[in-house]
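Have a look at this one before I ask anything.
In this view, the complex is presented without one of its protein chains, the others remaining in place.
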Amino acid sequence: MNESLKRGLRLGLIFGIVFIFFMLIGFTNVAATMIGDILGNVDQASVNPQLPVLNLITFTGLMGFFTGIAAYKKDANPSWVQVLIVGLIAGLAAALLVVGFILLIGSLNAQGVDFRTYLPNLGANEIQYLIFYTTPLAAAQRYILFIILFSIIGSLIVKLFSPGSPVNIALNSLKKNTINKLDVETLKSALKNRFVLIGLLVVVAVLMYFLPFVWGSYWNYIMGTVAIYILLGLGLNIIVGYSGQLVLGYVAFFAIGAYTFALLTAPQPHAIEMNLWLAMLIAVLVSTIAGLLIGLPILNLRGDYLAIVTLGFGEIVRILIRSDLLTALTNGPKGVTNVGQPFWRGQLFTDTNYMHLLMLLVLAGLFVAKRLKDSRTGRAWISIREDQTVAQATGVNTFRYKILALLLGAAFAGLAGALFASRNQFTGPEDFTLMVSVNVLCVVIVGGMGSLPGVVLGAFVLKGLPELLRELSDYRLFAFGALLVVMMIVRPNGLWPVSRPKFIKAPPEDCQDEPVEVKV
Amino acid sequence: MIEKLKKTRFTPRLALRLVIAIALLVYLTWRVVQVTASEAVFGPDTWLRFLISGLVIGGMYALIAIGYTLVYGILFMINFAHGEVMMLGTFAGYFMLEAFSTIPGPGNQEVNFLNAQPIIALILTFIVGAGVAALVGYLLEKIAYRPLRGAPRLIPLISAIGASIFLQNAAQLLFGPQRRQYSNPDLLWRGTGWMIPVGDKTVMLTYTGVFSFVLSILLMIGLFVLVKKTKLGKSMRAVAENKQAAALMGIDVDSVISKTFLISGALAGAAGVMWGIHNGLFNHYVGFIPGIKAFTAAVLGGIGNIPGAMLGGMVLGLMESLGPALLGLDFQIKDVIAFTILILVLIFRPSGLLGEALTEEKI
Partner (left out) sequence: MKIKYILVLLLVTAIVLSGCAQQTEEVMETEEPQETEEMVETEEPQETEVVDVEEPEEESMLEVCLEDEFGCAEIPSGETIKIGMGAPLLGDYSMFGTDISQAVSLALAMDDGFEGWTYELVAEDTGGTPEAGAAVANLLVTDPTVVAIAGHIFSGSTDAAIPIYDAAGLPMMSPSATNPDLTQKGSAVFNRLAFTDADQGKSAASLLYNDLGFRKIGVMHDGGTYGQGLADVVQAEFENLGGEVVAYEGITPGEADYVAPLSAVAAGEPEAVYFGGYAADAIVMMNQWAQAGLEGVLFFGCDGTFGVEFTDKTGPNGEGAIAASLVPPDSPEKTAFDEAYAAEYPTEAGELSAFTWSSYDTGNVLIAAIESVAFVEGDTLYVPRGALVEAVRNTDFVGLTGLIKCDEIGECNASGPAFYQVVDGEWVPLDLGS
């Protein structure tokens, strides 16, 4: 019981601090507005000040609710009374912290102290809102009430759904019944049927063709960015995921590909303006050569040294592009405008055309990456990744395969770069900062290192998801950072981990005549 | 040495490296001679200014680099969020100085506390700045790194990147994105200093610069003493050498690791406050670039090696300041020069300037 109490107390304190933090960053406002959206009272909110207060109280209640849920420790299997007490303690701890804070800023605000120079989210208006437009003391009472109440409710609800309780038993039997009704086996065998597969593929292909027309320019733009990041992710996946070389300067190849394409097709500074498809090819080639040049000297560096050196290369490329030294070549910090755009049936590429092109290239890239993984080269990479010395000892030419990985990765990045420059009609040195390398690395690792569907999913989550949550755009990066940490702790293999081939040996049963099954 | 030379086989790769090394050395020496002697663009006063600037910033890089190296030596992970730890130290110092500059001084009501008792104010500011940063480092380890101990190396790296982004944006959301300025005490006002005559010109040796440099050296000496002479230092070295053996010897590995993070955080925090006092302007982004540069410095000196980090920091600071001028190149590409030197050092001496070679188990 003591354990539960301590846990409840600790979690209550943590949630109290989190709530205060949310107040300090202005998240309570945003959350309350979102709740107002859900409840549908946003329009009247500007007229009736009580409605935002309601939203804020709802948010407070939610926080209390989560406190209660977290405080409950399933394994301990406490009784109802214990749950009540734990919920109470947690809620009390959180409430006391919050109330202390509210009273402090409320009273200071009443005396006229302006926090805004140091804490911009605590202007006078915001503080008034936080104390529900009444006095600090009255607000404090409400906070205590709602937090403790909802904390208790949270704990009780978790108890309700935990194993052994009537609700849980009912749910389990419901699950069993429905699953029995679904014939999973026939479903699986149906999917293996060739015609069904082809049918599904046709449906998806048709969908992918028509979607860019339907969902509008905005989504074409966003999904185009996602597609470019998928290509980048595929390339880095080969370097980091397959062959295990930690490269933090991947953006260098991206930049080289983009700038090659831009400089070959833009009217300034060089007015070469060659055929766009040819330029794209050349961009990929130049990028690959860069991969060779960068890779050769650093091949015998390992681990973190490789990381910092490649990081250095990434920065060197960016700084050189923008420097005075190479301005005659690259146009310096002003960037390259009017980058060439391809033609389709006599007209300039529209965003749907770009989307189709990108989709095709992504599919091609996925195909190439998949074939590489399942080939001898892929296995060589995996052996290098697992243990380079042993790989070398068993006869794998590590030098050749590591360079090959770099070259392929650079090629992917070059292609992605050319498309990026073309679509944006502009490219500049600040498009290729260290953060881009970090983002691509996160796409690969959050998706699942070495896993192709993982890369696709990672790109969607890291690039597409923030667009869906545009109201929270101020908090985007903040949530991104927290998400990364949480993901690594909770699911380090990634969202869609690579499925290693399993070596399953069925145990021999009393030495039968039948051979032992070995499934690979 | 001669024995070793006799034993080395002259593979084509080795020959290539030697050729490149000699060519580079020749080119560099020629450039330097050309710039200093024949072109004589800069007088001795300008060179002195470059030198001073390089030393001051080198000291700050060294402090942050030590933090990286301490953590790497023990956990073999790159603490990407170390720059943000420094940033939070800068913020903490800022708030302390702001508080001091608004409170009236003891006795004399006209002067604020900051100017009435600058030394006490500064000491307290540094303590609080280093303390806050140490606390952040400690929490960072507890929340983001400890659950991942034993995971393959990339996982804690991503977690560190996530923590870095989180802290940067938390600071931006809490305190706003605008740049703030440190209110130095009048004694240590930015842009004032001793005037040193050099030839017929004078060079200013800023008070803040000297202060930062001296403090950096003192802190580095303090850390060195800690690691070499105290029991804690011995435990740290033991844990860095071999965690299991240290645990078997009765050392509380978790506690030592936490203390390491506390110390590295404190150093970064002190560097952060120094940065604020010397450079003045900062915002939530102030830790990012120095973090990367300090990491470069740590690797340059040999990662895991504390004197290496100190040397690396100083060398990097000096290279940034003197490099472009010596080579007759633009100041804009000082980072290129720094990274190129790093790459060259690593190619020819893969374990860094002073570093121990990484053994296979440690990788």
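Letters A and B mark the chains as written, and numbering starts fresh at 1 in each.
The definition used in the following text is that contacts are C-beta pairs under 8 Å (C-beta built on N, C-alpha and C of every residue); 3 or more make two chains touch, one makes a residue touch a chain.
As the structure is a computational prediction, the values presented were derived from the model and not from experiment.
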item	value
Residue touching the undisplayed chain, where the options are B:W275, B:F295 or B:F339	B:W275
Sites on chain A contacted by the missing partner chain, in the whole complex	191, 197, 200-201, 204, 207-208, 211, 214-221, 223, 322, 324, 332-335, 337-338, 348, 351, 366, 370, 423-431, 453, 456-457, 460, 464, 468, 496
Where the missing chain touches chain B, by residue	41-43, 45-46, 49-50, 53, 57, 177-179, 181, 190-193, 201-204, 206, 209, 275, 279-283, 286, 320-321, 324-325, 330-332, 334
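Methods note: only the chains that are shown with their structure count from here on.
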item	value
Mean-CA-position distance for chain B and chain A (Å)	31
Chain A residues within the chain B interface of the complex	21, 24-27, 118-121, 240, 246, 297-298, 300-305, 307-309, 311-313, 315-316, 319-320, 322-325, 389, 434, 438, 441-442, 445-446, 449, 474-475, 477-478, 480-485, 487-489, 492
Touching residues (chain side chain B, partner chain A) in the complex	72, 78, 95, 98, 143-144, 147-148, 151, 153-159, 161-170, 173-176, 292, 295-296, 299, 303, 329-330, 332-333, 335-336, 339-340, 342-343, 346-347, 350, 358, 360, 363
